[in-house]
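A single protein chain has been removed from this complex, and every other one stays in its place.
Right, chain A next:
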Amino acid sequence: MQIPAAFDYVRAESVGNVLDLLERHGPEARVVAGGHSLLPMMKLRLARPDCLIDINGLAELDFVVEEPGVLRVGALTRHATLLDSALVGRLFPIVHDAERVIADPLVRNRGTIGGSLCQADPAEDLTTVCDVLRADVLITGPAGQRAVPLAEFHRGPYESACEQSELVTEIRFPVVPRSSSAYEKVERRVGDWAVAAAGAAVTLAEDGTVADACIGLTALGLEGVATEAAASLVGRPPSEQAVTEAGRLAAEASDPTEDQRGPVDYKRHLADELTRRVLRRAVQRASTGS
């Protein structure tokens, strides 16, 4: 039987209350939302907080709101809510692509976007999604609120820019006209971590050439986005030749390691193939507005 070590439990009533509790309980306190990363780690004693601060009651952090030029998503928004949101699917189909393959429906009923980003697992899907959409993470702390671009949010495996005294409260996605996006993942079975995955966002100019592109890889040893691969597309029509070159450059930028999910060659092949697929789909969606 896996049982976490003993801890104090306190239910937060507001964001201000969370910050007070984090200060009062110090470095051994952890915030829990969905808990689907934290609780399994606590059961294995890989995490052993003295105090859990439960933010599940903070309805103020559970929202999806479109404002001019930006989609604001509360940190406590569940994966299932994102997948159910027609607004999210229309603006950022990549989020729906990814959410369909994040764990399973039961986990998605509890897990949250803020929790996924803060857990900062290298094989976590929403990191790539937020990376290619150039999202900002809003972090609230004792000194107020700050916005951190996702590119600066992750500092390494399981480490983020959110300090112990702070709370991630919101993720902001810029809405760009004539843009679309896609995500595709290879997994061994439903709910497993990715063998490899790729995400892309593409903006088309009025003449149909690529005005902007961003490509990200999951579980393939690439920190940040595949800059050269994306740059190779800009200013050109999104032809099969251009997509093929971007796939090759993304695979070159990847640095996968061999593990039980597969050898390096296979994973690099996936980086190439999945990049081409998500680019084709993002371009197709951007050009048809779907």
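Note that in this section a residue touches a chain if its C-beta (ideal position, glycine included) is under 8 Å from a C-beta of that chain, and two chains touch if they have at least 3 such contacts; residues count from 1.
Following the convention adopted for this analysis, contacts and distances are computed from a predicted model.
Asker: Would you kindly match the missing chain to its UniProt protein name, picking from "STAS domain-containing protein", "Binding-protein-dependent transport systems inner membrane component", "Tripartite tricarboxylate transporter TctB family protein" or "Carbon-monoxide dehydrogenase small subunit"?
Answerer: Going by UniProt, the chain not displayed is called "Carbon-monoxide dehydrogenase small subunit".
Asker: Which of these, A:V65, A:L106, A:A147 or A:A205, touches the one chain of the complex that we don't see?
Answerer: A:L106
Asker: Any idea which of A:G89, A:P122, A:G141 or A:G191 touches the chain not displayed?
Answerer: That would be A:G191, which touches the missing chain.
Asker: Which chain A residues would touch the chain omitted from the figure, given the whole complex?
Answerer: On the chain A side, contact with the omitted chain comes from 1-9, 11, 35-36, 39-40, 43, 52, 54, 56, 80, 103-107, 109-110, 190-191.
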